[in-house]
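Just one protein chain is left out here, and the rest sit where they should.
Take a look at chain A:
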Amino acid sequence: MSTNASLKKSLSIGLTIGVSLLWLFGAISSGLVVQKEMNESFDKALKKSALQILPLVISDSLQKKKDNSQEIPTRENDDEYLTYTIKDQHGNVLFHSKDANPKVFNGSLQMGFSNTESHRIYTTSTLDNRVYIQVAEQLARRNEDLIEAGIALLLPLLFLAPISLFGIWWIIRLSLRKVAVFQFDIAERGAGNLSPVEMEKLPKEFKPIAVAVNRLLERLRRTLEAERSFTANSAHELRTPLATALAKVQRIKSAATDEPLKTQITDVENSLKSLSKQSEKLLELAKAEGGGAISQQPNNLVPILKMIVGDFSRQFPERIKLTLAKNEINSLLDPDAFAILARNLIENALKHGRSNHPVDVNLQADGRLRVVNECDLVAPQDLALLRNRFVRANTTAPGSGLGLAIVDAIAKGAGITLELRSPANGKKDGFEVELNLGTNLTQAS
């Protein structure tokens, strides 16, 4: 049997074959017992017949002084089921039944049961041993009855084996239903979902597997947490010296009076800002790819989005048009992952959108987040490449080329579909990003 065969199939076939073989063995054993009992029963009947016929024949003979070879007429003797012959102590036939075959009775007068090729014979005599009777029964008739009994024992197997196969398959399927749910739960969970799998309702035999899976998930979660903690610490360790360097440079710049020197200091300042931005993006990508995009508890995304948009509004007043649903938008997307995702989308839209048009940020009641900016059409082949790292649209705007790769990594980790469109919905040009952060995410996880 193939190692990856279905457990249900192999168990059903194996159990059915096993049960059928046992049944066959049982039927054969029973057949043998029945044969023995039937033979005994037939023998008893044969003996009884002989003992009953003998007195009748003697009585009749004494009364009518019949001829030795005269046969006794009977009402029915259609199929030679039982034939008999009466002999004297010398073996001479006194008389016989109608269809008695002399060849069957030409043996010695051995008392009790004996067999010929075709008959079973019972021989007995009167007490003074002057008159003997031999009653014969056809063996074929006996065998016919035995075969019929055997068939009666085996015939149900033909009907019951398929029913048994179906029954076994159904019971196994029913018993494995929780295993199938367990299997579905593991198969359907998103890459970022490392919560323990449900094991309470599993059959006892499968619990060790669930325990092992949960241990593995826990180890994976700890490893990822360690990685995230390392990323967070790296971020901290990088940010502090960068902040110091930038602040120092800005202080020197404010004190400098020499214009060429001031220009050079500005170059250093810009390089530091660029380094800071690039390292921030790389750390965000590491965080996004490190998993943990799914949170254990749903979080309201509305205040987080307000906060992110508020940050940009200070820097780019009047450039963001925020439309929010009136209700809470609760999502299992991790708040930090959502903040990174929203920040990158808005930053991209501000960077690549036309500066005289606002960026439209819309979080709808169903959890759909849309970020739309005005720009020239992005060619379909460029659109397909935008999710890749360090790939930028045909633009001169400064940027890391990591923004959409970060968003894509978070979306994949959380099982969200990221849609990029150009032209934007209902427009002739422009660029639109859409993600569904609401109920679908809860189901996907």
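As a convention for this text, a contact is a pair of C-beta atoms (placed from the backbone, for glycine too) under 8 Å apart; a residue touches a chain by one contact, two chains touch by 3 or more; residues count from 1.
One rule holds in what follows: contacts and distances are computed from a predicted model.
Novice: Given the options "Exosortase/archaeosortase family protein", "Two component transcriptional regulator, winged helix family", "NADH-quinone oxidoreductase subunit M" or "Phosphate transport system permease protein PstA", which would UniProt use as the protein name of the unshown chain?
Specialist: Listed in its UniProt record, the absent chain's protein name reads "Two component transcriptional regulator, winged helix family".
Novice: Which candidate, A:Glu137, A:Glu289, A:Asp336 or A:Glu434, sits in contact with the chain we can't see?
Specialist: Considering all chains, including the one not shown, the answer is A:Asp336.
Novice: Determine which one of A:Ser164, A:Gln250, A:Thr266 or A:Asn362 touches the chain that has been left out.
Specialist: Going through A:Ser164, A:Gln250, A:Thr266 or A:Asn362 one by one, A:Gln250 is the residue touching the chain not shown.
Novice: Touching the hidden chain in the complete assembly: which of A:Thr240, A:Asn327, A:Ser355 or A:Asn425 does that?
Specialist: Here the residue in touch with the unshown chain is A:Thr240.
Novice: One chain isn't shown here. Among A:Ala232, A:Ala365 or A:Leu385, which residue touches it?
Specialist: That would be A:Ala232, which touches the missing chain.
Novice: In the whole complex, not just what's shown, which of A:Ile304, A:Val378, A:Ala414 or A:Leu435 touches the removed chain?
Specialist: In the full complex, the listed residue that touches the missing chain is A:Ile304.
Novice: Kindly note down the residues of chain A that lie in touch with the hidden chain.
Specialist: These residues touch the chain not displayed: 232, 235-236, 239-240, 242-248, 250-251, 254, 272-273, 276, 280, 303-304, 307-308, 314, 335-336, 338-339.
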